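Here it is, the structure, as C-alpha cells.
Every protein chain but one is kept in place in this view of the complex.
Going in written order, the chains are labelled A, B, C and D, and every chain counts its residues from 1.
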Amino acid sequence: MSAQKSILYPLVAVLVLILIPVIGVKLGLSYFFAVVVPYAAFITFFGGILCKVINWARSPVPFRITTTCGQEKSFDWVKHNKFDNPFTNRQVLVRMALEVLCFRSLFRNLKMEMREGPKLAYGSAKWLWLGALAFHWSFLVILLRHMRFFAQPVPGFVDVLQNVDGFFELGIPQLFLTDAVIVAALTYLFLRRVVVPQIRYISLPSDYFPLYVLFGLVLSGIGMRYFFRVDIVKVKELAMSLVTLKPAVPDGIGTLFYVHLFMLSVLFAYFPFSKLAHMAGVFLSPTRNLANNSRAKRHINPWNYPVKVHTYEEYEEEFREKMKEVGLPVEKE
Amino acid sequence: MADIPKPEELAKIDHTPPETPWMETPTVFRDGMWCYGAKPQNIEAVGMPNPREWSPKDEDWKLPDNWKEIVLDGMKDRLGKFRSFKLFMDICVRCGACADKCHYFIGSGDPKNMPVLRAELLRSLYRKNFTLGGKLFGKLAGGRDLTMDVFKELWYYMFQCSECRRCSVFCPYGIDTAEITMMGRELINLLGCNIDWIQAPVANCYRTGNHLGIQPHAYVSMIEFFCDEIEDVTGVRVNPTFNRKGAEILFITPSGDVFADPGTYTAMGYLMLFHYLESMGLDITWSTYASEGGNFGFFTSHEMAKRLNAKMYAEAKRLGVKWILGGECGHMWRVVHQYMDTFNGPADFLEEPVSPITGTKFENAKSTKMVHICEFTADLIRHNKLNLDPSRNDNLVVTFHDSCNPSRGMGFFEEPRYVIKNVCNNFYEMPSNTIREETFCCGSGAGLNAGENLELRMRGGLPRANAVKHVHEKHGVNMLACICAIDRAALPTLMEYWVPDVEVTGVHELVGNALILEGEKKRTTDLRGEPLPGMEDIEDEDL
Amino acid sequence: MKIYDGRKIIPGILIAALIFSFPFWLNFGKAAVPPKPRLPKGVKNCVKGTMYMRTSHMQLLNDWRNLVVRKNVRIFVAPTGKEYAMSLQNGCLKCHESKADFCDQCHTYLDVKPFCWDCHLAPKENK
Amino acid sequence: MEKSRRDFLKIGGISALGLSALPALKVLAGKKQPMYKLSDKALKGKRWAMVVDMKKCWEKQQKGECKDCFVACHSFHNVPQIDNPKREIKWIWTEPYKNAFPNLEYEYTDEVLKGKPFIVLCNHCSKPPCVRVCPTQATFQRKDGIVMMDYHRCIGCRYCMAACPYGSRSFNWGDPRPYIKKENMAFPTRTKGVVEKCNFCAERLAVGLKPLCVEACKAGALVFGDLGDPESEVSKLLKSNYTIRRKNDLGTHPNIYYII
Partner (left out) sequence: MTLRDLLIKRKDDIVKEWFDLVLEAYPDESKDFFRKQQNRFANPMGHNIREGISGLYDVIVDHGCDSEKAAPFLDQIIRIRAIQEFPPSVALAFVLEFKELVRREVSAGHEELSEEVNKLEQNLDKLALQAFDVYMGCRERIFELRVNELRNLMFGALERANLVSFPAEGEKEVKENKI
C-alpha cells in the first residue's frame, strides 16, 4: 500500500467513526452510545488484553536472552552495571521500571558527542524519546485527571494533579499543560511519520489509525473544555451511573461528548488487536525482563528435547587409526 | 550537435528507486550481497530436509510442493515455542528508533536493512496468517501472502543480518532482530535453503568436531606446529596434551584460532599461558572431539545449535574434568552464556569453577561451569601471578573492538580491557557510540563471512572501520584487538580495504607477547615473527 | 492450557486489572448523589440562559472581568433590557446569596476549585 | 497571559472546528449580541489628576491628628494593616519631605518644609514605567490616564515595584485577609503573591463619585479632576498656584501635584 493510501484510508475511517455517534445521537440512540458502546469497549479492552497476555504467556521463554547494555556481574573488583545488565530479579525490576517509566532504551539515543558543523545538531532520536515520553505521560495524567468524573468524593490525588497541571493558571477554565503537551506530542508523532522518509516508508495504515483516533479523542476533549462546552455535571452523572453499574443517561449532554466517548471506546476496543498491545507487551519482553545470570543459574527450557548428536564413540570409530598415529589416547584399542 | 547529450546529462540517469511501498518493491539479488546455497551433501550430513543442487540465483529453488504449508506450520510451531517471537511479532510500533542502528543500513542505505523492515518481512506473514485483522483486512492491516518472491526476499534479508543485536539495545520494547532472524533462518532451513558457508561448517563440525573438518591427527599436528613456532620465538618448548582423561580443566576454543591467521597467534598465546601456569598447578587438556568453540548451528536453528554444542559437555564428562575454560570467541560465548546450560545441562558432573592458581571462585559461572579465558587471565593479573613485560608490545598502538555477542549477549566489557591494559602500554578507545553495548559489528557475523558476499561485508563493516580509521588517524592505532574468532577472520580483510595500516589481533596474542616464560631466550620478534623494534640490535651484544 | 511464568504473569494481570477497574471498586455499592444547587427565590432569570450559565458561567465571568477592569464597562444589558452590574460580589452574589448552597454544590461534585474566592469575598453564611 | 491563551484557543479552535462542526455552529449561530455599557452617571475625563494642597492639610493637622483620607481609602479597599514595615501594604500614606522630594531637598531647605509629612499615593504617571515593565500587562494605563492593575493577571514578578520610582506599590507576601479588620463586602481583597496600589477609585468614578480620599478630606486639601478640561478645578488650581511634582526630572510625568 502506498504511503498516501496508508495515510488517507485510516483518516477516512476515523472521520466516518466520528460521524457515527453524531448521527446516532441525532437518531435518539444516546443510550446505545452512552452505555452499550462504552461497556462493550471496556469489556473488549479487558478481555482482549487478558487474552493477549495469556496468549503470550502460553509460549514459554525457552532461553535467557537478555540484551545486556552494560558490564555484567563479574569479579568484586569489576564495577557491575546493575540496571543495564541486571543479575538479580530486584535489579531487573529497576531496569523494567526505567524502561517503562522513562523509556530508557530510547533515551540511549541522547548521547551527544563530536558533531560536525558549527552548531550542535541533535539527532532526531532524542526528539522521539521526548515526544514519546510527553505523549505517554500526558495521556496518563489526563486519564487520571478524569477520575474526577468517576469518583465521589473525588480522590485527593486528582486535586494534586489538577493543581500541578494547571500551574500556569492560564485562561478560564484554566489551561491544563497536559492538554497542550499531548496535542503537541501527537502532532510531532504524526508529522515525523509523514515527513521523515524512513518512517513514512515503514508506516502502515495501522500506525496512522490509532494516531487519528487519539487526535479525535484529544481534540474533542479539549473542545469540550475550552470551546463548545457541555454540561459536565450531567457527564459526571452518566459516568457515575456507569461505574456504579446503574446506567442512566441524563438528557442534554452535547453531541461533542458522545464523539469523545465514542473515540475513547474505539481506542479501548482497538487496543488488544493492535500494536497498542505494547502497553502490556513491554512487561513481557524477554530481552528486558530477565536477569543476565544464565551462567550462574540454570534456565529451564520446558520443551527441551533430546537431539541426535555425533557421539565420541562414533567419532573415535571413524578416526581411531589416525588418532593412534599421532599418539592420541583412544577408548577402544 | 544539439542531439548529442552532454556527458553530465548522460550521467544524470534517474537512479532514484521508484517510489513504491516496500511490500510492492521486488527484491533484486545483487551480486556480492548473497552467499551460495547449501550443497546437498552438507545438508544430508546432518539429516536436514531437502538436500539438492541449487543456487539462489535460480528461478526454481526446487522446493517441495507443500513448501508454503511447511513454512507456515513451522511458523506456528515456533510461535508456540518462543514467547520472544510471538511478542516481537505483536508489539512493534514502528517508531523507527532501530532504523539507523543497523550497520548494514548505515553502510548501504538499503531501506529493507532497517531492522524494523527486516522484521516486517516476517511480521507481514504473521499478520496475514495468524491474526484476525490480517486475515480480514489483508494489506490494510499490514499482512501479505507468502509467495515465492516473498520467500526469496525473506531469504535475501535474513542472510543480510549478522544477529548483532545492536538494534535491540535501542528498541523501547527490547525487540531483538537477532531473535527474528534466527526464526527466519529456521524457517528457511525447513526447506533446505541454508547458505553453504554456514551449512558446510555445520556438517564438518558435526562429523569432525570443528568447522573446517580437520581430522584429529591434523588438529594435533597443527598445534604442534604452533609449539615449534613458539620455540622459535622464545626458546621454550610447550607441551600441550590432548583428550587427556583426568585433567582438571578442559580447554575449548574456536577452531578459527587453530586454522587461520591471525587467530593462530592467539592460539600460541593460550599455549604459552598454559605452559607458564603448568608449574603453578594448572592441569589442562585440549580436545580433538570438542575442537570447536564456535557454533554455526546457532546460525541454522536452535536444534542444530544444541546438537553441535552437546559435544562440550559430553567431552567434559568423558574426560572427567572439573570445569571448562573457553577461548576468545563471540557467538560461542553467546551460546555458552545464554544457551548451553539450557540446551545440554545440567552440568552436575562438573564442579563449580575455581582457579587453581589464585583460588578465585568464578561465582558467575557456577551453574554452566565454563569460564572465559579473559576472565581467567584478568584474575591471574589481578593477583599478580603473571610476569609480564608490556614493553614488548610497544610497537603496537592498540584499540579494542567489542564483539557483538559478548557485548550485548553477556556484558563482557571490562575483563578484556583489563588484560589489554596490563600487557600493552599504548591503548586507545574508539568513540563511545561505537564500543561497548553500542559496538558496531564486523559486518561478517552470524555465518556471513563468506567470500562471495564481500561487498555486503565491506558495507556492513564500514561503520566499524570508520571508527578504527578515526583512532588510527588520531592516535596512530595500528592494532585492533578483539575477542572473537569471526572478527579475527573478517576484520583483517575489512581493515585491508578501509584502513590498510591496521592489523588485527586476539587479546591472548598480546598476552603471549608480554608473558615472560621461565628460561626463555631474549625475544627479538613477536609471535608473528616480526622484529621487535629496539630489541633486535641488542641481541648480538648480549650473546 | 499451560501458562508459563504464571507466578509472575497472573499477579501482574491481577494488579493491572485492579488498577484499571479502580473507578468501579472505588464506588462499589455507593449511590451517586447528583448536586443540587439552590436557586435564588423570587428571581426567574439569570443574565443569560440556564444552559449557557451551566456550561459557560466561568467564561462569562472571565469576559466580564476583562471588560470591567480593562475596558471600564460595568453594566450588562440583557436581551430583555434588564441591566445588571457586572460584578461577582456586587452582582451575582446579590441573587445567589450562598456560595455553599449554590457554587460549591457542583464545584465540589466535579472537583473544580476556582480561584475566584482567593480575592472575592463570599457572602457570610447565616449560621 | 491573555494573549497566549487567545492564541491557544485560536489554534485549538480551528482544529476542533473541523471535528465538531455541529455543536460549534449551534453556539455561533443565532444568539443576539448582548450589550455592555458604562453607567450614564460615570465621570469622564481625559487626564485625571489630583492637586494636594499640603498647606491645608498641615493646618488641619495642627488642630489634631487627621487620617481621614487613609482610613476611608484603606477600609473601603480592604487594604490590610500589617505593622511589619517590610511587608506593609499601602495605597495612600505620608512621607517626610526629604523622601517625597529628595531632589528638591538641600542643606538649607526651608524650615517650613523640613520634616513635614506629605500625602503620597500612586502618581498615575502619564508615562508610567511600571506599565512598560509588566510582562503580563497586568498593569496598564487607561485612556483617561489611570494606571490600573488587573490582579487576575499579576504573576507577582515585582518588576513594577522595581520600576516605580515612588514606592507606590506593595507586594502581598502572604494572604492579606487575616490583617483586614473588617472586610468590605463590596470590594474584593487581594491574594498572596500579587502587587497592589491605589486605583484612583476607578470603581467610584464609574458610578459618578470622586475618589474616597478626596471625599473624606474635610480640609479640602485633596482636589480631583480632569486636566483635559481647562475649566476643571484642578486646571484652575494649577494655573493659579505654584505646584511641584515628585521627582519631576525622571520624566514619568506624575499626575499628582502639590501646593506647598
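In this section, contacts are C-beta pairs under 8 Å (C-beta built on N, C-alpha and C of every residue); 3 or more make two chains touch, one makes a residue touch a chain.
Since the structure is predicted, the reported quantities are computational estimates derived from the model, not experimental observations.
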| message | Using the touch definition from the header, name the shown chains in contact with the chain that isn't displayed. | response | A, B
| request: Decide which residue listed in A:F107, A:F176 or A:Y201 touches the omitted chain of the complex. | output: A:Y201
| said: Going by the contact rule already stated, which one of B:A290, B:M340, B:L462 or B:L517 would touch the omitted chain in the full complex? | reply: B:L462
| said: Please output the residues of subunit B touching the missing chain, sorted low to high. | reply: 7-8, 10-13, 15-17, 19, 30, 32-33, 99-100, 105-111, 114, 212, 214, 218, 221-222, 225, 259-261, 264, 431, 433-434, 451-452, 454-455, 458-459, 462-463, 465-467, 470, 493, 496-498, 529
| field | Touching residues (missing chain, whole complex) on subunit A | value | 113-117, 121, 123-124, 196-198, 200-201
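Here, only the chains that are shown with their structure count from here on.
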| field | Interface with more contacting C-beta pairs, comparing A-B to A-C | value | A-B
| message | So the centre of each chain is just the mean of its C-alpha atoms; given that, what is the distance between subunit A and subunit C in Å? | response | 34
| message | Suppose each chain is reduced to the average of its Cα coordinates; what separation in Å results between subunit C and subunit D? | response | 33
| field | Shared interface positions of subunit B, touching two or more other chains | value | 83
| Tell me, which residues of subunit D touch at least two other chains? | none
| Of subunit A, residues touching subunit C in the complex | 46, 49-50, 53-54, 57-61, 147-155, 158-159, 162, 169, 171-173, 229-233, 236-237, 240-241, 243-245, 252, 280, 283-284, 302
| task | Would you mind writing out the residues of subunit A in touch with subunit B in their complex? | result | 1-3, 6, 9, 52, 55-75, 77-79, 81, 84-85, 87, 99, 103, 105-106, 108-109, 111, 113-114, 125, 128, 132, 192, 196, 198-199, 201-207, 273-275, 277-278, 281-282, 284-288, 292-301, 303-304, 307-312, 315-316, 318-319, 322-323, 325-329
| Okay, in this complex, where on subunit C does subunit D touch? | 48, 65-67, 69-70, 72-79, 86, 88-90, 115, 118-121, 123-124
